[in-house]
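Showing just some of the chains, left in place.
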């Protein structure tokens, strides 16, 4: 422990083993973060319950499995996003208790079952094609210790279907809304709830959707004031932000 | 008249004043459109009731007034869009019966009071800032002989207000929807009606609206299939397209 190292320094000075000058010099050459750590720590303490996260895309199955195994030793929850079936299989051969979430393309290991969230997080998605992104948000929020509910397929062109499912998200403490194409859903949902809405543009759409740009711009320009936005297809980010809000005491 | 000119040619041949060869040569040097015109004419016949239109922006008051006066002689309705008060004053000094529509920035002269539209055109606008564009659509549709109704201030973030005014547009034969910011309104309206929706993105918005680009992309990617789109702030175009649809027999 860092404080211990510093304390040792002071004790050596006290015991006359080091002069104050030598101690100052030693202190300046100690790794910076050892001192900073004390301060950072308070922050990290807040992060208890945060899963360790692996972004799997572009990594070999062996690589994913190895990192997963190492992180699993810390006894926190572990989450690997953008993971393939092959990465999962390799990981399971080392960490048998992992689960695979096919739609969300996530591998999870649940070791900490405590609920950190104070309320429920609702994940609302516009079309069936948005579901993978929504599921990534959902799995992220769950593994971070939240109660989550997913409201499917309630696009704005069928507004009565959205209204009919309103109860599912008006009772939530935070709402995540995933939508591609014109990205209009967060505005409508934002107008129906009195809580923060995290909007996730998806890359779903044709032609002039420009891989999610249309949805992204739509969400940034939302006429509902309680909407903030994360990156295109970033279900993980939305789940993370929502969890952070939901665990506020 | 063109047919007459051609007939004359045939008569001259008949009378031996021209040889067939000379006639062919003459025909080939007659202005092209004189022949084509006959065909085009059928199309122009359809256009009866269309107002003559002046785009006033960048023109001097004198220039606008002069064109207006000349067009007024045809006894059709006349419309000047993007017109200033000064352009209006100058025009009125020459054509006393003109009217000025301040919000729409239009000058109109109503000389043909026939209703060409078969049903009603509804103009729905999202925010108060979209009203000038909506009014331009409305004035255009009216001067083209349509019954028009304007539903104000029914943005998607207050969906109950839109639903409460639903009767105003569900009974229309064509619906024009003007919206800036995220441009989501046409999708919601499109899902509520069974008629064509003409979407007009407006340049209203801050920052990442990029002068209407966000709304334009949103509308082009509408998840409602009955939506087609005109240019940013093009209220006139929307009114014109809607009129053309509404007068279909």
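The first chain written gets the first letter, and so on, giving A and B; residue counts start at 1 in each chain.
Throughout what follows, a contact is a pair of C-beta atoms (placed from the backbone, for glycine too) under 8 Å apart; a residue touches a chain by one contact, two chains touch by 3 or more.
Note that the coordinates shown come from a computational prediction; the quantities given were computed from them, not determined experimentally.
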2 chains shown - copies of the sequence in the complete complex: 8
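The rule we apply is simple: only the chains that are shown with their structure count from here on.
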For the pair subunit A and subunit B, the C-alpha centroid-to-centroid distance in angstrom is 50
For the complex, which residues does subunit B have touching subunit A? 126-127, 155-159, 163, 180-184, 187-188, 190-192, 205-210, 213-215, 217-224
